[in-house]
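Note that one protein chain of the assembly has been removed; the remaining protein chains are unaltered in position.
Here is chain A:
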Amino acid sequence: MIYSFLLAIAVLGLSILISLPLGKWMFKMMCPAPDLMGPAHRKVEGFFHKVIGRAAEADQNWKQYTVSLLIFNTIMFVVVTGVLAFQQFLPLNPDGQKAIEGSLIFNTVTSFVTNTNLQHYSGESTLSYFSQLFGIMWLQFVSAATGLAAVTAASRWLGGSRERNNFYLDMCRATFLVILPVAAIGATLLVLCGLPMTFDGAAVVHTLEGAVQTIARGPVAVEVIIKQLGTNGGGFFGPNSTHPLENVGFYSNIIECISLVIIPIGCVWMFGMITKHRKHALVIFAVMTVLCLVKLGCAITFESEPAVALHDLPVAEASNLEGKELRLGAGASPLWAVFTTCTSNGSVNSMHCSLNPLTGLIPLVGMWFNITFGGIGVGFLGLFTYIIVGVFICGMMVGRTPEYLGKKVETREMKYALPALLMHPLCILGGMAIFCLIPAWGRDTVLNPGFHGFTEMLYEFTSSSANNGSGFEGLGDNTVPWNIACGLVMLIGRFIPIIFQLAICGSLFAKKEVPETVGTLKTDTALFGVVIGGTVVFIGALLFLPVAVLGPIAEYLTTLVH
């Protein structure tokens, strides 16, 4: 267990170290200062302007920016739907993948457009290389870039920056200047670790015993790195990063683990630099890190218990090894499980279904909050929603109408913040209610009875709504109801909050700035950290406590061996 803790601390520490220069880089690339740009950078910027054309010159307000964002995503949706629907006619299909069922296409495209990467299919047996590269992987880049663009614009508005806001320009910068270079470095490292990177079809090998085995392969390294970096999570292979060709061993596991969190943490630093509220950003970072550490501590502790099924057996001495990849080490699994659900990533390196009941609660909690670093851009925006609510309630306690970064938080902001906040529980609890009522949709698709089955469904809705995409597994999820329900939940969970969050930022931007006095609630103190952390934990706990009790907690209590 000590080893697991040390590993977790080391990986988190290393990630934070990398995120610092990365955040600076992101700031420089997303908000280039004309007089500080190098000649190469200037050329690239010029190229973006040329490619986008006149649209790049517009200074968009929040409404125009949001509309552009939605239009862009709609186009992506349509194009990739086309790619998947006609993959059997398209090139790069050495394994001859067939047509895909309609609701699965909907679910899959939605899943990748929304940066969720929930997979109700196994990549290697369903998708052609063309679909993988130009459908899935393309979306893994641009859906992550969409989040980064949104948080950049939001930060500019919150900081009162007069710099030009242009969605298309921000998208280009995010995709080509931030995500692509980082992914290139990461992919190279992964290839060095031994991940395959080829366009050849599946390898057919004869084993020593004389059996014939087909081993799926392909352009794995690039897709793995972007799935990790872009808080995507959709693996090349069905079993995701438990698969030996997606995650070869200890070092590839470390690289993939670090890749999970660095850009989301970088977003926080970037926010601080754009708004010039660096200490405030540090407080936000601290809140996220503390929550993350608490979850890590719980997950590792709970998982060090042996699985209940093995209780009283001679093997019970070991920690829970079910569903783990031993080549990565048992300690690497709770760490990954926490990281991947902190960040709305959703890739896995163990089967979450096999985690001990209380450990299984931790990823759920991570996705319910969805802000401990969170998805690229949207994680920060999610926390921002909590900040607005927290500031509103606690801000009054200093005897002034609440203010955030010098702007008054009033009725309009609350009207936007609450739907943004409540969309998440609405998707999860509403979905659960319907699937609990209709046994054919819910009960008949779960593989386990009772509380564990309930958790399987709960996890699926939570993962969809949080745009996480990890699967608890143990759920026959490739059914029409699941495909459509999860698809809708992913769309709502992704875009409705973004719209409202950008609306809040736009509304705050339009307000007159109130100068700070001793009477103003400070946003850069530990106390403010307590306020935000408290708001997140309280609201999260109050909304999700009943389902937590009915799922993992009841399972834990009922399987408890006295």
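Heads up, the rule we're going with is that a contact is a pair of C-beta atoms (placed from the backbone, for glycine too) under 8 Å apart; a residue touches a chain by one contact, two chains touch by 3 or more; residues count from 1.
Here, contacts and distances are computed from a predicted model.
Peer 1: For the chain not present in this complex, what protein name does its UniProt entry give, out of "Potassium-transporting ATPase ATP-binding subunit", "Carbohydrate ABC transporter membrane protein 2 (CUT1 family)", "NADH-quinone oxidoreductase subunit K" or "Oligopeptide transport system permease protein OppC"?
Peer 2: "Potassium-transporting ATPase ATP-binding subunit"
Peer 1: Of the residues A:Y404, A:F454 or A:F495, I need the one that contacts the missing chain.
Peer 2: A:F454
Peer 1: With respect to the chain omitted from the figure, which of A:F339, A:F369, A:F392 or A:Y459 is a touching residue?
Peer 2: Of all options in A:F339, A:F369, A:F392 or A:Y459, contact with the hidden chain holds for A:F392.
Peer 1: Among A:M432, A:A485, A:C505 or A:I532, which one is in touch with the chain left out?
Peer 2: With A:M432, A:A485, A:C505 or A:I532 as choices, the missing chain is touched by A:M432.
Peer 1: Need a quick check: the contact residues on chain A for the chain that isn't drawn.
Peer 2: So the residues of chain A touching the missing chain come out as 389, 392-401, 406, 409-411, 413-415, 417-419, 421-422, 425-426, 429-430, 432-434, 436-437, 442-443, 450, 454, 512-515, 517-522, 525, 527, 530-531, 534, 538, 541-543, 545-547, 549-550, 553-554, 557-558, 560.
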